[in-house]
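One protein chain is absent from this view; the other protein chains keep their places.
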Amino acid sequence: MKDKPKLLTVLDGVTLVTFLAATAMVFFYAPTERVMGAVQKVFYFHVAAGWVGMVSFFVAAVVGVIYLIKKSPNMDLIGIAAVEIGIIFTLINIVTGAIWARPIWNAWWTWDPRLTTATIMELVYIAYLMLRQGIDDPERRARFGAVYAIVGFLSVPLTFFSIRIFRTIHPVVIGGSDPSAVGAFDMTPKMFQTLMFSIVVFSILFIDLIWHRVRLGKFQNYLEELKIKLQV
Amino acid sequence: MKSKTSFFKALSAVVWKDLVAELRGKEMLSAMMVFALLVIFIFNFALELDPKTRNALTAGIIWVTLTFSGTLGLNRSMAVEKDRGCLDGLLLAPVDRTAIYFGKSIANWVFMLITAAILLPVYSILYNTNLFSWGLVLVILLGSEGYVAVGTLLSSMSIQARTRDILLPILLFPVIIPVLIAAVKATGGFLAGETFSSLTTWIYLLIGYDVIFTSVAFMVFDAVVEE
Partner (left out) sequence: MTEVITASTIIKRFGHKQVLRKLDFSVQQGEFVAFLGPNGAGKTTFLRILSSLSKPNYGIVKIAGFVLPTQAASVRQKLGVVSHQPLLYGDLSAEENLNFYAKLYGVIDRSERISQILKMVGLEKRRRDLVRTFSRGMQQRLAIGRSIIHDPEVLLLDEPHTGLDQDASNMLDEILTRVATQGRTVVMTSHDLPRVANLASRFDVLARGKIMGSIQASDLPKHGLLSFYESVINQNEVKNEI
């Protein structure tokens, strides 16, 4: 357990190389968008980060269900790892969105459904961390965390759906677009390839990070065990 | 001798117990009521509620008030179970845990409805408008059901945490937003005199949310109370 698995080292390398490649693609391969200019390039990582955020919270909910059935402590480690990563990537998603929105929508923030939902989602998972912090017994902490991860993940699409019934100004780039949305654009094949590649790279990054975080959690547990042995 | 007490008997025992205890002291209800009234007064000064802006804001004010006073009730209702170890007493009985959940939820629902039933007429008197419509009654029923369904589940978690005094609203509010949006929209519609048929989207949405939240809470409640 103490040695770093070889596969993880390989994955670290792959993540680094592909990440650099993705960055290069964004700047040199993908064409600069005609109307918006350079700021549109934030779009690739913006979408990819949002994707990782959603996947993380989904993973947290799924391992939550498994934890409640199997009660295996490993599931809890994955759960907390996924939520922490999800919070960071959702934050990246929101911040890059704001960077893009400032010149395009002429505002850092609008009460657009996606933006609002993303932020409410962020608050749900910050509440998740606060809940865990307030509980000392590890078994109960894991149980409550699992329950809240499930309830929280369920409410996110409902929130989006509710807000969505208002009209949106957020551009829907993938899967049919509403031309009236400000900042909408048609992707060229090169743009599309860059986007897809970014998403793949971020997914690899996600797997790499969650692996590291779970390992860290195991070390933490091991340390606790040693401490208790010393006391006895 | 049968081993398990029937679901309905256990549920009604829990509801009966909560109602009798509360209607005797009325500590929780009076706190909810006074708090609700204070919120309305604060809104009045904070928003300068002249008749024009008020009409647009009434729905929001009603639901913010109900939401805030609702957390007082939820916290109190669970604190009673924790105080003298009563939650253990409930769990020691040969009853379904979900009967306990539904019992507590129904009691909390009743308390919220009582608060609403007093709050709305008072609001009508204060601002000299008539709020009553059957549509609004339906929205209050549905909205507060969704609220207590999640609230009862989350308050039974927050009460077992070290930070129990501050945790409930932080856990509850971000999750309950879809119910609140639908409830505010439907309420606003009915107050503006819209017809029932034009508001069915929101009503169906409320019903859908209620069903989803209630059934999920029902499924995971075991995990919250069973060690």
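Read from first to last, the chains carry the letters A and B; within each, the first residue is number 1.
Just so it is clear, a contact is a pair of C-beta atoms (placed from the backbone, for glycine too) under 8 Å apart; a residue touches a chain by one contact, two chains touch by 3 or more.
Predicted model only: the values in this text are computed from it and were never measured.
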item: Touching partners, among the displayed chains, of the absent chain; value: A, B
item: Contacting the left-out chain in the complete assembly, out of B:A31, B:L57 or B:A93; value: B:A93
item: Positions on chain A where the hidden chain makes contact; value: 137-139, 221, 224-225, 228
item: Chain not shown, touching residues in chain B; value: 1-6, 9-10, 12-13, 16-17, 20-22, 24-25, 80, 83-86, 88-95, 226-227
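The rule is short, and it goes like this: only the chains that are shown with their structure count from here on.
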item: CA centroid of chain A to CA centroid of chain B, Å; value: 32
item: Contact set on chain A toward chain B in their complex; value: 68, 120, 123-124, 127, 130-131, 133-136, 139-140, 143-144, 146-148, 150-152, 154-155, 158-159, 161-163, 165
item: Contact footprint of chain A on chain B as seen in their complex; value: 150, 153-154, 157-158, 160-164, 167, 170-171, 174-178, 181-182, 201, 205, 209, 212-213, 216-217, 220, 223-224, 227
